[in-house]
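Here the structure is laid out as structure tokens; the discussion comes afterwards.
Note that this complex is displayed minus one protein chain, with the remaining chains in position.
And now, chain A:
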Amino acid sequence: MHELLTPKSGEKHLLLGNEAIVRGALEGNVRFVAAYPGTPSSEIIDRFYQIGPDAGVYVEYSVNEKISVETAGAAAVSGVRSLCSMKHVGLNVAADAFMTLAYVGVKAGMVMVVADDPSLHSSQNEQDNRYYAKMGNVPMLEPTTPEEARKMTLEALKISETFQIPCMLRTTTRVNHCRGPVTLGDLPTDAPSGEFKKDPFNLVVIPMVGRKLRLALLEKVAKLQEEADRSPFNFTEGQGKWGIITSGVSYLYVKDAVRDLGIEDKVKILKLGFTFPHPKGLIRNFLEGLDKLLVVEELEPFLEEAVRMTAQEAGLPVEVAGKGAQLIPRAFELDAVKVKRALQSFFGVSYEPPQVFAVPQLPMRPPNLCPGCPHRATYYSVKKVFGEDAIYPSDIGCYTLGVLPPLKMADFLICMGSGVSSSGGFSKVLDQPVVSFIGDSTFFHSGITGLVNAVSHDHRFLLVIMDNGTTAMTGHQPHPGIELTPQGKITPKVSLENLVRGCGVERVFTVNPLQVQKTQDVLQNLRESMKEPGVSVLISKSPCPLYENRMLHKKTKVVFQVDASSCDLCKRCLTELGCPAFVWERSASGQECIRINESLCSGCSVCSQICKSIKPKRVGEGKGGNE
């Protein structure tokens, strides 16, 4: 049985914040889960996918976040508790549904987990999604630890159901990917069945309905504000004339900082967990009698603005600070040292920050496309045919790593699906050829609409759909076009090629990028045909080798070797292909050579097709280790 389905309450398990959210949702009787994966939120939907059948929970990998909010919203409107999860930028995609679902509301509890990524560990920006709660007038909870994530998921469901509005559970990477002890609660046994009561004048947002719902929403927010004032997730600690208001993981940094500085007897802390609507009454009471107050939060001055407003409204003379002036930085994650420095400066306490060792310049270790990755082969061939001058818009996925040398095959990227749509724009204002890259999962997520737009406006570019049969970057999640499952090969539910043709594209070709010459021949023809206006599509199809190995337990039978006697050290393998299995070496006598690391080589054979000095070698059983 999966750890998350342990029926015994009271047991302590070391869970990721994301797993604790799953457990909380199970304890809260969530029966419908929908999400598109996105780091740092992915493990939520992944764990649900693993346990869904055993837990009696319907689980779907929706094609994008907007759809996950809409499907999960429908379940909750029908009286079935639901959850959807996404990374911060996912809510941008889902924002349209989010903003109006808040008006329409829900009947059963619905929790929307939204995971922010301060420090951009795996994201394109650092946006603070707490403002979405404020903009949407949606209640929001912010957990600090995995244990609190479990409890708050339960509470979010309760709030949502009581106030008939979706509730946002806003996390950050250090909550999602922190592991800590979680005490399990009881799992329910009853499974509610859905029931939909027709009520179009509350559920169909034509303007007259929307106007009424807008007023009802504002009333809900007023009541939620009282709820926030009463929430046990908002509490005070300590005594003193100095105050700190904080939330999320920042609370932990504050706790360490206050103790390390030895100012426990001087500082009063207000730890906020229910952060929207702002618990204004609580904040006002907290501010009374304080001399100075520091707001410690990551990213934007979200709480700070509320605190300043509350102080102004109440006419309190307390000195409030937070972002700016060498105090709490607005960019990137906080840590205990940053907080100690801020406390030192604001409260005037003594602190000797640690001396940090300097490190000499070291070779960089950037992430890289794996050995045998078919994307590398695609990039290689496209570059051979289209050269350095073409514009290469890219998209979001493993293949974005193609931006790095030596491939350097990404020129523009803003968000999921932007590769397709921006290519249309480039093609209308530039004379150079435009070749756009998008992965299969991203294409389903938000590439299709861009393609339809491009076809209808005669944009002139080549779209390369890099179809590796999975959502590789976030951990190999399925999507509508997959052919490979744990059970073996299947016919995909949605055929990419038919879909592309259905969008009106006439020049559609499918190649296996591991067949280098054939791929380049097709690309050459496409290049010729691009003299005519219109969109061409190349589906470059070959499975992600990591995924294929995991699913089919495929063993490497052949590895490749450089024949030193015929190698002329042209280094094209390094400077053009850049497979990480290749190693450039200089012997003690100063002689150069190029070698292939056999334990890294996946046997894709691409290098041997571009260099005659690279030869195959059969390997025995056992390559690949024990995991």
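Just so it is clear, contacts are C-beta pairs under 8 Å (C-beta built on N, C-alpha and C of every residue); 3 or more make two chains touch, one makes a residue touch a chain; residues count from 1.
One rule holds in what follows: contacts and distances are computed from a predicted model.
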Hidden chain of the complex, named as in its UniProt record, picked from "Nitrite reductase small subunit NirD", "Indolepyruvate oxidoreductase", "Branched-chain amino acid ABC transporter permease" or "Extracellular solute-binding protein": "Indolepyruvate oxidoreductase"
Of A:Lys151, A:Lys338 or A:Arg460, the residue in touch with the unshown chain: A:Lys338
Per the touch definition above, residue among A:Thr100, A:Ser122, A:Thr162 or A:Gln515 touching the missing chain: A:Ser122
Full-complex contact with the absent chain, from A:Asn92, A:Thr173 or A:Ser231: A:Thr173
Which residue of A:Ala76, A:Ala94, A:Met168 or A:Leu252 touches the chain not shown here: A:Leu252
Contacts of chain A with the absent chain, listed as residue ranges: 12, 14, 16, 39-40, 42-43, 121-122, 145, 173-174, 177-181, 249, 251-253, 255-256, 333, 335-338, 353-360, 362-370, 398, 401, 405-406, 473-475, 571, 574-575, 578, 580, 582-584, 625-627
